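Input: one structure, supplied below.
We show some of the complex, not the whole, and keep each chain where it was.
Chain nomenclature is as follows: A, B and C, assigned in order of appearance, with residue numbering initiated at 1 for each chain independently.
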Amino acid sequence: MFLGRVVGEVWATKKAQDLVGKRLLVVEALDERREPGAAKVTPVVAADPLGADIGQHVVVAFGKAARVACGGDGDFAFEAAIVGIVDDFDVPSAPASWRLDPRAARRGGS
Amino acid sequence: MFLGRVVGEVWATKKAQDLVGKRLLVVEALDERREPGAAKVTPVVAADPLGADIGQHVVVAFGKAARVACGGDGDFAFEAAIVGIVDDFDVPSAPASWRLDPRAARRGGS
Amino acid sequence: MFLGRVVGEVWATKKAQDLVGKRLLVVEALDERREPGAAKVTPVVAADPLGADIGQHVVVAFGKAARVACGGDGDFAFEAAIVGIVDDFDVPSAPASWRLDPRAARRGGS
């Protein structure tokens, strides 16, 4: 799993059957080389069963764990999902760019 | 899963039995360091059950999810597949190089 | 698996059902480019069944192994977990930044 920030959303009309009706969010991982709002490494596309919002911090899981988080261990055609919306974190060495956006925290997941 | 752009195709006569008849596309991930048309990181070879075209944006999944997207949870000899052809995306911080190619959008997946 | 150092913790009220009650630690991998206390690569978020503490060295496993370490091969919605708290290591070529923090060693996992 990694700690990331939701930076956007993608839409696909033509897709695998079991992705129909699922939100696909774009999440970039937080690391210390990161400036706020800049996508420095390849972002991940994750299914979102929790209702996260752009700007929120989330925990993303891969593989079977992602499918479990979306309702069962079914054979879904995705392997990344948001498994937690982060309220707070304590990482003393984290750079300022990791700061939670208080507006996103208010807005999202509610 | 990641958001990528189809940059090409590979052909192999000699291959694993269950790859026979499957299109193998070359997809490069979108990140902010990317110039249009330049392969900056190692591209992925993905099976294509959706009929994507060069230049189109796609979502690629790995592992079991890729096999599910290609028709069942069978034991296929591949672990990457296109699971969605992207019509549009909203990533406010995305660089210009992420722009959808309107000609590819018209052409592909139809 | 990789050798890392616990650098923090995240909290999420809204999360996948089977993450409820699990500690989620932030762990950064040790490599030679690392300065003490600086997160140079993307840290991993790992479930912690062993009671590790900030500053301690740990071994992190992924995938099914992570779920096994947390009590069975159940279908949990995570895929990274701490599987060992490191007492000592012998890597002659390791940089000084890999040194164990004796205070963390005393404090943690007890």
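Criterion: a residue touches a chain if its C-beta (ideal position, glycine included) is under 8 Å from a C-beta of that chain, and two chains touch if they have at least 3 such contacts.
What you are looking at is a predicted structure, and each value in this text was computed from that prediction instead of being measured.
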Note that 3 identical chains are shown, then give how many the whole complex contains. 5
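Operating definition for what follows: only the chains that are shown with their structure count from here on.
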Using the contact definition from the top, classify how the chains connect: line, ring, star, complete or other. line
Separation of mean Cα positions, subunit C and subunit A [Å, integer]: 21
Between subunit B and subunit C, the Cα-mean centres are separated in Å by 33
Check: subunit C positions touching at least 2 other chains come out as none
Residues of subunit A touching subunit C in the complex: 1-3, 29-33, 41, 49-51, 57, 59, 61-66, 68-69, 73, 81, 83-95, 109
Subunit A residues touching subunit B in their complex are 7-16, 18-19, 24, 26, 37-46, 54, 63-64, 67, 75-80
